[in-house]
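In this view, the complex is presented without one of its protein chains, the others remaining in place.
Labels for the chains are A and B, by order of writing; each one numbers its residues from 1.
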Amino acid sequence: MSAIAVDVRPPVWRRLVGFNLLTAVILGIGGWYAGWFGAHAIAGSSLDYFGAIDFNELSLVLGYFGGVVGFLIGLGFANYPLARLRGYPASLREKETQGAGRYFSLCTDHKVVGIQYLWGIGLFFFIGGLNAMLIRTELLRPDHQVFPAGTYLTIVGVHGSMMMGMMSSGILGPFANYLVPIMIGARRMAFPRIEALTFWILMAAGAILQTTVFWGGFPTGWTGYEPLNIEAYQGMDCYIIFFALVGISMTLLGINMIATIVTMRAPGLTWTRLPIFVWGMLSTALLMALAAPVLVCTLSMALFDRVVQTNFYVAAQGGSSYLYENLFWIFGHPEVYILALPGFAIVLELLPVFARKPLWGYRLAVAGLLGVSLLSWFVWQHHIFVSGINGDLRPFYMLSTELISIPTGFTFLCGMMTLWRGKIRFTTPMLFCLAWFFNFLLGGLSGVFLSDVPSDVTTHGSFFSMAHFHYTIMGGLVFTFFAAIYYWVPKMTGVQLSERLGKIHFWWMFLAFNSTFAPLFAIGFLGQPRRVVTYAKSLQFLNDWVSISAFVLGLSLLFFLATFVYQLAFVKKPAGANPWASRSIEFQLPSPVPVHNFDRIPVFSGDPYGYGEGPAPSWVPAGAPAGRD
Amino acid sequence: MTTAPTTAGSGRNVGHGRRVIVAWIVSSIVATPLVAIFLGPILPPGNGSEQAHGQVIDNTVMTATITPVLCLLVVFFVYALTQFRPAPGAALEDGPPLRHHNGVQVSWMVLTTLTVLFLAGFGTYELLENGAGGGQGPSPVAVPTGVSHMMQVQAIGQQWNWTYRYPAYGGLETQQLFLPEHTYVELHVTSLDVIHSFWAYALGVKADANPGEDNIAYVLTRGPMSFEIRCAELCGLWHGYMYQTAHIVPQSQFTAWIKQQQSIDGSIAKYLPKYARIYYPDPQRRAG
Partner (left out) sequence: MRTGAKLLLTGLGVVVAGVLIGFYVSKLTTLQGSAAYAAPIRQVAGKPVVHLKIETVAAVGPKLAPNPDFVSYLIQNSQGTWLRRTVWQLPANATVHVTIYNFDGASGLRNAYLARPEGIDGNHITIDGKPASVINPDDASHTFAIPAYHLIVAVPGVGDNAKNQCGYAPCPLSNAHRTIQFTFHTGAPGHYRWQCFVPCAAGWIDGFGGPMQTIGYMDGFINVKA
């Protein structure tokens, strides 16, 4: 292939009818109807069951299946394999290097995918947040139905699934895809086409979850417990298909990340020189690649139970609801660390820059990340301490759960000692990182009550556990997500974000967040179960406090969105190559990073944390391009 | 300013470590007893039963244990964020290149490990003592010892209400839960359909109700009281409404209540299935 071919852009009409988001949506809808009618033709008349429940479940499932396949074909994912099968050279549309059209189609540039992820995940994050606002609206009054009881459960389920499913890739999607190849001195991910596939599958998944409201919603919350799952209306299928697609996307993303980090590091980048951010992404990717397949299998069985009446999870027919609980949490507990670990990594990556000191205890920090990653496989039954599961392993799971605080403590120690005697600069990204310590400390310490069987008897399934995981996930992941945005978006877009607006956003969000979730510990301690549409009248004051704080929190996020778009589209204050005086390699490149990252592959001579150890080395050799990859 | 660490006041090690450690120890010594004495008694779930009381002790011990951790972090961050900053208006300068310190690492590991082992050990002790009110499945391990007589009560979850059966009274079934005071109760929780969770907050009891599973929890009642029972596992449309009030009453009143229930239940008694630990009721799927 020649370098010239990719720079010739087809005319506008050709780009519109070519393979892009527009054709993907059209083919997706077409595929949906093909699946729908196909299933009706095959099974519609032969199954009485579908007549009794007033819908043909198979047709909905096959409809969505056809829709996803059509969507991916419309994006052009079939072009490359089909072209190669037919013996023709592959189309190079996916390798386009300029134009806004790249962002709306299959593109194998890891930087484009990163930015696609940022906006795509952001969109669903805001939809999830909107649902949270609706939940808090319902809970303003103890016994008044703003939403019908079943619809309320759907809102709760969509909020939970959207946040857990989409935000699992919240850091790996945008930031790891964008930054890991640069940080390891590579020009691309190991599997660029799969990288793009993970993004577009995720977008299809999110859209499918949202369509659940047209199919009656689903009553199970994000955990989808059986056998309520089988009992539920058609909207449940949207949940199952959503989470299965998310699982596929996560698996592929994880494998791609592992392969990239293991095999594509530039010369000199030994394991002990790897930026801690890359270590964090590696430990998260390990969890993703191993945990998400369990989810896909679990949900496939749930789908069979619903559609073709197998009985994996039906106790009366020899199945077991415990099977689902166990399988779900074998995925589910690593999943919460998939959400938490990237936060650890970002904090440890950013603290040296703003404390102007080397990362303290590098090996300990790596051990912490990998230790959490490993231990998170051995704790899942703490979600079902009171479920009556036979074979009493509760003391073991109590111990293993509490052991996780040891590697988590490594992260705290390394972070704290990095601040020790530093020259701390309170920039916006730094404030978000420092808030992580506060939030994750409260989240972690409240986790002690949930890990301990006797006190878990009271806190399990209450608002206490809800407050706990919002402190660890929203306080841990979302705050560091914003730290990453303020820190790296100037590098990704070339636009410097205002420190003043950023600090307003930070303090607004930080105070509103704590005002929202701290009272929930009290509400849970006072006995309010999760996911209830009505609650005790004596708890109205606290619930109203939480609701109003939640609205203020929602406004802080809208404030961010408005200022973010305003600055990117209108202000466009140019960012220098290195606005934070960082020693990391991505800040040795221009902002935004050029198409092929490096003209010549860099050679590393140390880790990027040598603050106070003399002038920063330059690892990016100047000179002419050494060929394309 | 240069990057040389010795020129800046905060750059030199002027006993920062000693200050932080002293402040931590002092604040812990002050705060921990205060937390244990004043916060402990108001921690949930109260003293409605032996098990609830055990949970309060457990919660108190844990809160007291995490107090020094909280103190350390608060002291550290207040100190670090106020002391370790560049001089106002100073140009960008680097801190001292400290990369690791074996003593700090080892003592941190030892401290966290000891804390964790203590918490897990204490939790295990509290659990095994009397089951802590949690559901333990059909063959419980944490059984209260030295109890000669236990009253069996079955809680049956169904979409969306609880009913109760008293095997000692011929499998009598009731809409409401009454328990006699100062009695050890062996609570059997099961479900007829989906997963529910029987949560008697004031008694410190929570046990999931699973279809086809007998989930046993133990509770020793104390004096007469009324308490709320809620469902703590999402079970469908009326999950949020699946609550009711139950009562602990003196023995004589309990006997009278049983008599009254037996008389009004006379008509249904012949239709009830024999008392069993689990039920697989028909119909499972109704045909169209």
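Note that in this section a residue touches a chain if its C-beta (ideal position, glycine included) is under 8 Å from a C-beta of that chain, and two chains touch if they have at least 3 such contacts.
Worth saying up front: this structure is predicted, and the values here are computed from it rather than measured.
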By the document's definition of touch, the residue of B:Asn47, B:Gln152, B:Gln176 or B:Gln262 touching the omitted chain is B:Gln176
Given A:Leu140, A:Ile194 or A:Val213, the one touching the chain that is not displayed
A:Val213
With the full complex in mind, choose from B:Ile156, B:Ala200 or B:Leu234 the residue touching the hidden chain.
B:Ile156
Across A:Thr23, A:Ser59, A:Ser105 or A:Thr151, the one contacting the chain not displayed is A:Thr151
Quickly run down the residues of subunit A that touch the omitted chain.
49-55, 130, 134, 143-151, 154-155, 213, 216, 219, 227, 230-233, 314, 565, 569-570
So which bits of subunit B touch the chain we can't see?
156, 158-161, 163, 173, 175-176, 192-194, 236-238, 241, 244, 264-265, 267-268, 271-273, 281-288
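Throughout what follows, only the chains that are shown with their structure count from here on.
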Cα centre of subunit A to Cα centre of subunit B, whole Å, reads 30
Once bound in the complex, which stretches of subunit B touch subunit A?
3, 5, 8, 10-11, 13, 16, 43-45, 51, 54-55, 58-59, 62, 65-66, 69-70, 73, 76-77, 80-81, 84-86, 92-101, 104-105, 108-109, 112-113, 115-117, 119-120, 123-124, 126-128, 132-142, 189, 193-195, 197, 199, 201, 204-208, 210-217, 228, 230-241, 280, 284, 287-288
What does subunit A use to touch subunit B in their complex?
48-49, 51-52, 149-150, 152-153, 219-221, 223, 225-228, 231, 314-317, 320-322, 355-364, 384-392, 394-395, 398-399, 402-403, 405-406, 409, 412-413, 416-417, 419-426, 434, 437-438, 441, 445, 448-449, 451-458, 460-462, 525-527, 529-536, 581, 610-613
